[in-house]
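A single protein chain has been omitted; all remaining protein chains appear in their positions.
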Amino acid sequence: MMRSFRNQIRYILQYIGIMVLAMLVAIPYMTIVLHEDTEFSMLSYQAATYFMLLLFSFLFICIFNSSNLMPALQFGATRKGWFRAMLVNKILFAAGGIAAILLATPVAQIFYGQPVVFGGSVFPLFAASALFMASYGAMLGYASARYGAKWLAIGTAVFFIVLIGATVLLLVFLPTERLATLASNPWLVAGLLIACIPPEFIGWLVLRKIPAKG
Amino acid sequence: MEQKNLVAAGVTKKYKNVEVLHPTDITIEPGKIYGLIGRNGAGKTTLLSLLTGQNPQTTGTVTYAGQKVWENEDALGEICFARELNAMLMFGPNSFKGKHYLEMAACYYPNWDKAYAQRLIADFELDTKKKISKLSKGMMSMLTIVLALASRAPITILDEPVAGLDVAMRDRFYRLLLDDYQKTGRTFVVSTHIIEEASSVFEEIILLDKGNLVEKLNTDEYVSQFHYISGKDDVVDQATSGLKVLHSEGLGRQKTVCVRAQKQNVLAAAAGLDVELAPVPLQKIFVYVTGGEKEENLA
Partner (left out) sequence: MQAPLSGTTSIYLQIANLVEDNILKDILLEEEQAPSTNELARLYAINPATAAKGLNLLADEGILYKKRGLGMFVAPGAKTMVQAKRKEAFKSTYIQPLVAEAKNLGLTQQELTHMLAEALQEPSET
């Protein structure tokens, strides 16, 4: 009983630690973009929020994955195979993130009577992303438990199509000059690029030699 | 038909600077049931996890049918290592349900026999809708047994499969194991602390002590090397003067010693003396060989 309680505490502390780490990374970035000119700040703010959410979720997924990883390694999965599965998760998440932004538009319209994604409250975006992540996590957990990495790969293919579709929609809806400013913001581009790499990379470095535990 | 041996050559394992497994060579041949015995912390689980590519060895190589096992999907698909389940995982309670655990296993073992798994679950009256962290120790053991047997892996390794099982369930498990073994001729390696009732199941035993592979031998041959000699103390001492005595106990002038020697040597030594000879059960041999009696002397 005591052991179980202590484990719970350790688990919570680990989780909080990761969250704090994610915020420490995200806050300076947010400060930088928030000091851009006011007309553009809202967009930057949202981009920063999205970035932060991405980071949270990646780390969350890393934890989530590693709890899945142990049984998988016990069943003779290779670390390489698991790395592939993690990459698949990443693509799934990117697709989902974009879908969440798009979804936030009609949601915000319902609540505020105006489109707010590009120039309004951040809250709906946050809520939609959180909602998405919750369902995504549940789906991912279920899929990897039930079908293993093979079916996750098939799932990826489907989501990849959604991702491309969502990108196209984004490009269509976003005015060209804003897109240009977005692309010209080196912090934003760099941030998004970084967001696309590290967790899996670090994950792989750790996973290469990790022993399976009972 | 080529023989698919699982071979460890000169493997060691160090955690930090402590070598928990000293250089070990071992060959697991197909079509046998092996019993792996050793005291707590002898390195049983470490050896098994190295053999199954779940833990990287510090030095040495592990091969299956001549191919490296580490990160080799083909080899890993043919080797099932049913570990002891824990209520806790690295990041909190083990919240997998039994059925998800088994469904996940089914993804990775090409020979997975779903119908067999279901038969076993029904037979054990196992509730697979329960989370693993909510299962009793015995139930967890049953789940690992289902996993091991249903994997139908040519090499199946069970780590403490009978932990927490009552005597009737243990008997049931060994019968199931033998039943499946007779049908398929798979290789089994079973580690256990409860030795006596299992010794008749194991064709060979592998004895580990303090990170060393002490013995890997046919069970009968091994057991037949040990003998009890008992009688009056001076007579027993006379009989055992040239023999290696592993253990000695007695009451008053009565004395019983355990020696390790070939039967004919023991018979020759005891010839003409008023002593009784008797075989030594494996459980006792294990205690004497691994030095468990030190604690008895202290007590």
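As written, the chain order gives the labels A and B, with residue 1 at the start of each chain.
We adopt the following convention: a contact is a pair of C-beta atoms (placed from the backbone, for glycine too) under 8 Å apart; a residue touches a chain by one contact, two chains touch by 3 or more.
Model, not experiment: these values are computed from the prediction.
With respect to the full assembly, the chain omitted from this view is in touch with B. Within the set B:Lys114, B:Lys137 or B:Arg175, the residue that contacts the chain not displayed is B:Arg175. When the missing chain is restored to the complex, the residue among B:Glu71, B:Asp113 or B:Glu203 that touches it is B:Glu203.
Residues 32-33, 171, 174-175, 178-179, 181-182, 200-203, 219-220, 223-224, 228, 230-232, 254, 256, 274, 276, 278-281, 284 are the ones on subunit B that touch the missing chain.
Here, only the chains that are shown with their structure count from here on.
The centroid of the Cα atoms in subunit A and the matching centroid in subunit B are 45 Å apart.
Touching subunit B in their complex are the following residues of subunit A: 4, 7-8, 11, 14, 63, 66-67, 70-81, 144-150, 209, 211-214.
Taken together, the subunit B residues at the contact with subunit A in this complex read 45, 49, 52-56, 71-73, 76-77, 79-81, 83-93, 96, 100-101, 103-105, 107-109, 159.
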